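The structure is given below, and queries will be raised subsequently.
In this view, the complex is presented without one of its protein chains, the others remaining in place.
We call the chains A and B, going by the order they appear; numbering starts again at 1 in every chain.
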Amino acid sequence: MTRTTPRWRQVANGAGLVVILVIAGVVAHTTPSEEQQEAAIPVRGQIGETLDGRNIRATVDDVRIAESVEAGNGWAGPTSGVWVVVDASVEARVTDLATLGYARIKVGDVTYSASTRPDRATIAETGLSVGIPWTGPLMFELPLPLVSSDAARHAELQLAVSNDPRADSMLVMPVDLYSIEIEKVVETDQPVWGVR
Amino acid sequence: MTPTPPLEQRSWRLRARTLYDRVPTKWLVTGISAALLGLSALLGGLNQVAAEPIPEFEAGEPYAALQLTITPESASLIDGFPEQLVMPADGNRLLVVVATVTNTWPDPVRISTIGPADSLLPVGIDFADAFTGPTSVIVFDDGTKVATVQPDVPVKVAYVWEVPAGSLAGGDELRVDVLDRDYEGEAAIYFGDRFSDFRTAGYVTFELDDLGAGGTG
Partner (left out) sequence: MTWLRRNWIALVAVAVLAPATVGITFATQWTEYFGGRASAPTSVGAGDTAEFARADWSLTSSRRISGTSAEGLEIGLPAGSDLVVVTVRVSPEPPADGDETPGCLVRLEEFDGTSVTRSWGDATLDPISYTAAEGTHSYCASDAVGPYTLESVFVVASDAGDELALSVTVATELPRYLSFRL
């Protein structure tokens, strides 16, 4: 059998094939998954700082934990866990077709959403105005054993404009729930509209 | 046609091929089918498999469904909940099943009336139409109509159905099925989780309590 391709070209072809395979492997491994492509874009900061997302700006003032809450509108809700009360000031930045639809506390892999049981006494799911913040409490029900566990040191507070936070800004703040003293009762004021 | 080489010179491949040619394929297929049919006839043939009986639970016993652990507690009849603005149409009363629900899912679960997450279904009720879900799901302690259950925080919840006034009375036995479903992974075409259809996982029998016009509800 006569060899039509010179030996060096055969080797070069083989090496070229290997290189292409390696590049394909690298690309396949580093392609972002569906989840990563659609993930919310985090804007990180601390409690007390003003965080700016695309269409949301919020400042979290205080986080308190109590066994029961007395809200500004008279609501007093019992819970079999504890109430984590977050005082925050939230406004929209670009358009007021927005509500505080995503307010969550994440501990480990588990997320807790802001309760809508107190109705109008919290700013959960409230319509946002551009440039004019709503200041009020957000109340979360968490189980007591979790709040007293180690994992609660690394809890995160997440705020975003729609209840589907994908592909938009999400404000993320770390909260050390473990170190916050658990009070018996916490009183909250009615949410206030306006610059403070 | 190539002449068949003498026996000693045949390779094992050639030998296998000639052997195969000798086997009557039709006979072989018929034989195997007959054997399989015979075996299945021995094991019951085309009889229906007896359905597994649905277990009965006691009131107060928790059932761990996929997202929620439900403990049905009581069932009662009441005229309405005026403070929560849950009033039935004229001629109807409310059937209330109270259960303690604990979320075992890593995200908050909203118990809504349409497609309730792991739920209860009273059996033998005269539903107004094909929709068998509850008219409202109310948080027992403060009457909130939107019951979002947080992970690991048990909540007492009232499932409310509207029933015609005469169809049930105090003292009747009511069977309430507990429904469950399986997780089928993330949805490929839309955002969210996919679940299988609901199936009955068990039932509880209550003795209905007629609360008349209601006290504390």
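Of note:
Quick note on the criterion: contacts are C-beta pairs under 8 Å (C-beta built on N, C-alpha and C of every residue); 3 or more make two chains touch, one makes a residue touch a chain.
It should be emphasised that the depicted structure is a prediction, and the values quoted were computed from it without experimental measurement.
Of the chains displayed, those contacted by the omitted chain across the entire assembly are A. The chain not shown here is touched by just one of A:D52, A:D96 or A:E125, and that residue is A:D96.
Screening A:R7, A:H29 or A:R196 for touch with the missing chain picks out A:R196. For subunit A, the residues touching the chain absent from view are 93-97, 129-132, 192-196.
Definition applied: only the chains that are shown with their structure count from here on.
In the complex of the two chains, the subunit B residues touching subunit A come out as 106-108, 139, 141-142, 144, 146, 148, 150-155, 191. Within the complex, the subunit A residues that touch subunit B are 38, 75, 77-81, 109-113, 115-117, 119, 140-143, 146, 164, 166.
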